[in-house]
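Only a single protein chain was left out; the remaining protein chains are all shown in position.
The letters A and B name the chains in turn, as written, and every chain counts its residues from 1.
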Amino acid sequence: MAKELWKGNEAVAEAAIRAGCRCYFGYPITPQSEIPEYMALHMADTGGVFLQSESEIAAINMVYGASGAGARVMTSSSSPGISLKQEGISYMCGAELPAVIVNVMRGGPGLGTIQPAQGDYFQATRGGGNGDYRLIVLAPATIQEVVDLMQEAFDLADQYRIPVMMLLDGMIGQMMEPVEWTHTPASDLPGKTWATTGTEGKRPPNIINSLFIDPDACNRHNQHLEEKYKKIIENEIKYSINDLVDAEILFVAYGTPSRLARAAARLLGEEGIKAGVFRPISVWPYPYDALREAASQDSVQAVVTVEMSTGQMVDDVRIGVNGVKPVSFIGQAGGVIPSPREVADAAKKALGR
Amino acid sequence: MAIVYEKSKALTDAEMHYCPGCTHGIIHKLVAETLVDLDVLGKSIGVAPVGCAVFAYDYFNCDMHEAAHGRAPAVATGIKHVLPDRTVFTYQGDGDLAAIGTAEIVHAAMRGEKITTIFVNNAVYGMTGGQMAPTTLVGQKTTTAPFGRSFEHYGAPIRMAELLATIDGAAYIERVTVTTPAHIAKAKRAIKKAFQIQDEGLGFTMVEVLSTCPTNWGMTPVEALSWLNETMIPAFPLSVFRDITKKEK
Partner (left out) sequence: MAYNEILISGFGGQGVMAIGLTLAEAGMSEGMNVSWLPSYGPEMRGGTANCGVVIADSEIISPIVLEPSELIAMNLPSLDKFEPHVKKGGTIFVNESIIQRKVQRGDVRAIYVPSMEIASGIGNMRVANMAMLGAFIKATQLLKYDTIIAMLTQLFTGSKAHLVGLNEEALERGAACVD
């Protein structure tokens, strides 16, 4: 099939439609407004629903309603808007509702900047809302991967009855790369017998709910969710490794910085220093064991984390590496992108050269 | 023996948790009877609020969602757009609808969402123990307005029915109460009409029901009924504020 040049944000929207998403609720915010704009234009062709809500809070609650009613549904936003959605995300995790939530991250805190950043890692992976809950969080690094993971995100959401976040940065949202549309046959997913579609007098009422007022019941519900999260950890970890053979430096980065890290590795290679790149694709569940294994390789002398933040994922890197090798960090925040040269220099410093 | 009265089959057998003398139970009954009368129970999806009616999902014998505080109209919007041929309603209190969820209700009305909202106004926060509501009357004492609601500090209570009636997307807006048999009969007619208009696809519908809260008002049930009639109704007049089916005639 021929390749087509696609802008990240528009590819997100098209991939969602191709994945069977028939409901979009959202509120405009830079740098992701091409997603609602694309949905507004194209959702009608599918007989689906596009609705621009009065707020991010309303949007995520419309997602809650639509998901509970059985639809394949999504919303998207950028950092400050995602903050507003946290209430709804917590409720959806509590009520076990599937949906895809796209965060095209920009710099923060507060209004921050509209330029690309990765300052929402903690919010995405630790839960920005209240309570014990987890989201599946996927972080693509190319537009092709955006497209491939969108389909998977919807399937995972339905399979586990859980919201899935696509964690992009503004750069991936705005850039264009060739995309090859491959048709993935629908997975064998369980039917949504829990959806509120009206009893028709034929079954007991279905209730979409996150309230368990009795402490024992609430504890049981939390344990049930925890069991589910353990299954996800067992089965859904994704990562990629490049150039690990004889690597002295192991870069760890997700999204755009993983590409900067690879460019830095190339610069280091010109100086005779071998560097590999470990890239988590699922940042929750995090590939701790695979990272530890890679870092444990004899040739690796230092692990260098690269982020477009002041250092958030580095906490997970430290958990994964667990002291087997020294871990350091290089990053810039607020829309400034660390240059491959800076990253290479940080690696040399880590090697003491 | 002839059966002269039966509990509506649109209510479950769950024991309601409402306080003695509270009129939530009557309002539930009117909504339930309406769903049966209009033969829409099997295609109804309700949205419960946060507030005293938080457990409404256990009481209505149809598919239900429990929404976050104030978000019921947004949740109902999501449901109705996915299932446009279903009957969708929200059941909300005054904190839920007139404070934290003001944006959601106003915009649901603006879009003319084909849903029905039952808005229970008892001029106080019940579930959390009697704090001030946006509908608390000036001078009325609450746990967070211990000297009475001050107009200088908080302004006057908000009249949601009047406010929403100014919105073009609203098809039917009425305020009723359930303090007397006559009022109850009228409230039933209002609720039925709202659901009928929803099913005709004419727009957003809301029935505001003035309700008692003897517990947090510090009154006996009988005193509460009198206080509502004598003090609340003058502040919240009972009327049909918008009915687009009338204008068409």
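In this text, a residue touches a chain if its C-beta (ideal position, glycine included) is under 8 Å from a C-beta of that chain, and two chains touch if they have at least 3 such contacts.
Small disclaimer: the values here were computed from a predicted structure and weren't measured.
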Checklist entry - Any idea which chains on screen the missing one touches? => result A
Checklist outcome for this item: By the document's definition of touch, the residue of A:R126, A:K230 or A:R266 touching the omitted chain is A:R266
Next on the checklist: Among A:P140, A:G170, A:P205 or A:G276, which one touches the chain that has been omitted from the display?
Outcome noted: A:G170
Checklist outcome for this item: Against the hidden chain, chain A presents residues 3, 5, 30-31, 114-115, 170-171, 174-178, 256, 259-260, 262-263, 266, 337, 339-341
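By definition in this document, only the chains that are shown with their structure count from here on.
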Checklist entry - Where the CA atoms of chain A average out and where those of chain B average out, how many Å apart are those spots? => result 40
Next on the checklist: With touch defined as at the start, can you tell me which chain B residues reach chain A in the complex?
Outcome noted: 12, 41-45, 47, 54-55, 57-58, 60-68, 71, 74-83, 86, 103-104, 106-107, 111
Item to check | Partner chain B, residues of chain A touching it in the complex | outcome: 23, 25, 49, 51, 53-55, 57-59, 61-71, 73, 87-88, 91, 95, 196-202, 205-211
